[in-house]
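Shown here is a partial selection of chains from the complex, left in place.
Chain IDs A and B follow the sequence of writing; residue 1 opens each chain.
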Amino acid sequence: MGQKIVHPLPRTISEGDVSLYIAFTGSRFALHSSNEVAKEFGYEKRPIDDVLMFHMTFGKSVQDISLNAIANLGYAEISFPTPVYVGDTVSMTSTVIGLKENSNGKSGVVYVHSIGVNQNNEEVLNFKRWVMVHKKDKKTLTGIKEVPTFSETTPILDEINIPKIECVDTNATGGEFFFEDYEKGERLNHPEGITIDDSDHTLATKLYQNNAKVHFNDHMMKSTPMGQRLMYGGIIISMARAISFNGLQNAQWIYAINSGSHCNPTYAGDTIYAYTEIIDTIDHKREDIGLLRLRTIAVKNQKSEEILNPKDEDGKYLKNVVLDLDYTVIIPKNKTKK
Amino acid sequence: MGQKIVHPLPRTISEGDVSLYIAFTGSRFALHSSNEVAKEFGYEKRPIDDVLMFHMTFGKSVQDISLNAIANLGYAEISFPTPVYVGDTVSMTSTVIGLKENSNGKSGVVYVHSIGVNQNNEEVLNFKRWVMVHKKDKKTLTGIKEVPTFSETTPILDEINIPKIECVDTNATGGEFFFEDYEKGERLNHPEGITIDDSDHTLATKLYQNNAKVHFNDHMMKSTPMGQRLMYGGIIISMARAISFNGLQNAQWIYAINSGSHCNPTYAGDTIYAYTEIIDTIDHKREDIGLLRLRTIAVKNQKSEEILNPKDEDGKYLKNVVLDLDYTVIIPKNKTKK
């Protein structure tokens, strides 16, 4: 408890990373595609896509936290406090905030609080995570059970670190819908489906310097029940976010990821579809922006509109459902529409 | 008629896009590979490859013009009025210049004039295009038939927007041949063949933010007669241009694309070859440069030298011919040779 781990390998994010991310995902959010749009929004230049920044920073913790984990169990309270730009260098530190021995005495759950910073030590990513790992000493029962509690959703602050939005040119962003146009309970079936191949996902995961063996080593994976390389779950988050552009064009900022589940594995050749439910519309004291709490469900090899409920009668995810993501985005209000 | 469509998603072109384009195509034109060569040619730094710029800008219009089109019928008078550099942001607007109802009353042809500009509103791309689309009202015959006329070739202006070429170091460009060395009717068999895989073409098309479903969605395409993802035709234009380096090393500027036909589909695994005919040599009032009107034929899975005529006796393209491109390049004159 309280152990602090400085993850090695700070990473400078470059224009090359930005281009590769667009090539991997086909992402079209205007804020991250165009310096001119970013300037209209009050930025000096286009900030890095939040999900790309997440992968780049998160990748640092794989070596120390999850490389030999039995399972990645969950995430909570993920936030993106400060925008990141080309040329910034991100690094990450984790602190152990919880420990729980499993009843078998052979493994346990470790809870960590991870904070990513830029070169000026400003927080760019903040999240909690828990993984199941083997115990070194499998014979001694310690009975340790210090489990932290997490908010169901990342708290929304009064101060949000994005420039005041004066106007949004819908001719540039490609979307006509603003905060007031979404209703709680509404569902958006995003029409696009994108197939992911071997090179797509391994190039991306290597770019993020995430070195979990299951993603890269086909020779090793052939002798596992999977029989092939497993796709890094973050790839699916990226694809779901990119596919959700159609219907959420102006929701260009991820404020938080509240929780997420990789419900089923994905492999090369899978085609990813997605739909989004508006869980909540959250007004903000700022006059220019509001927030939407979203649930995006990614599905493999089946059109998203065919999935009415991602879980079956027993509460088990359908076999084609691959991601259940609960997150909160920022979207300008109608008054900014130009 | 006269309707103006502002295509969303202006795009900043970066060093990452330039590197990816070289990785996709293997293109070796020195002007686009080396800042030092570009400076010798009078540029401040290397301009963006014309075909890359075309894809980046053209990609913007897919959503509005051709996403749900029945067919892309043709292009005309494509020109590249201003060089584009890393850091520039391109966007595009189209105006409807022609409408023709098909005799069945259910579909028709729409002609548009599309203009791409940079962040300073300077024209960087200018072309006309026509696509066949479904009619909303399939029952009412309108009889509309306003068909614009196009020049067979993009007109060549007295002012050409490239620096005065003082000298060309053939040790740098890799080519010994200049304007005067080419003869009308001459044929160049480019020796290289390059195989394109799934990830190559889908990464490229996603980078261009061209979101036509047929290129990405293998799940959907499996239930079509094609049975697999169709390659974006622009990929073949890029490959043909890159392969044509061998024999046209000093023809580093595309002045215009006069017309083009994607004669047959291409799929992952196809190997692309190409040959080029010199349709015309066109002197220019500038003393440093001339132009070559070229016809480059791209062929799949067959050496280009085996194709004597891309069409059979009935005027139908041979089944391995995948591109018939009529375009005009700029090439320095012999006096610039160093």
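We take it that contacts are C-beta pairs under 8 Å (C-beta built on N, C-alpha and C of every residue); 3 or more make two chains touch, one makes a residue touch a chain.
Predicted model, so just to flag it, every value in this text is computed and none were measured.
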Quiz item: Number of identical chains in the whole complex, 2 of which are shown?
Solution: 3
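The rule is short, and it goes like this: only the chains that are shown with their structure count from here on.
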Quiz item: Which of the residues in subunit A end up touching subunit B in this complex?
Solution: 14-20, 22-26, 28, 30, 33-37, 46, 170-175, 191-195, 197-200, 203, 249, 269, 271, 301-302
Practice problem: Mind listing the subunit B positions that touch subunit A in their complex? | Solution: 6, 8-12, 14-17, 19-20, 63, 87, 89, 91, 119, 197-199, 202-207, 209, 211, 213, 216-220, 229
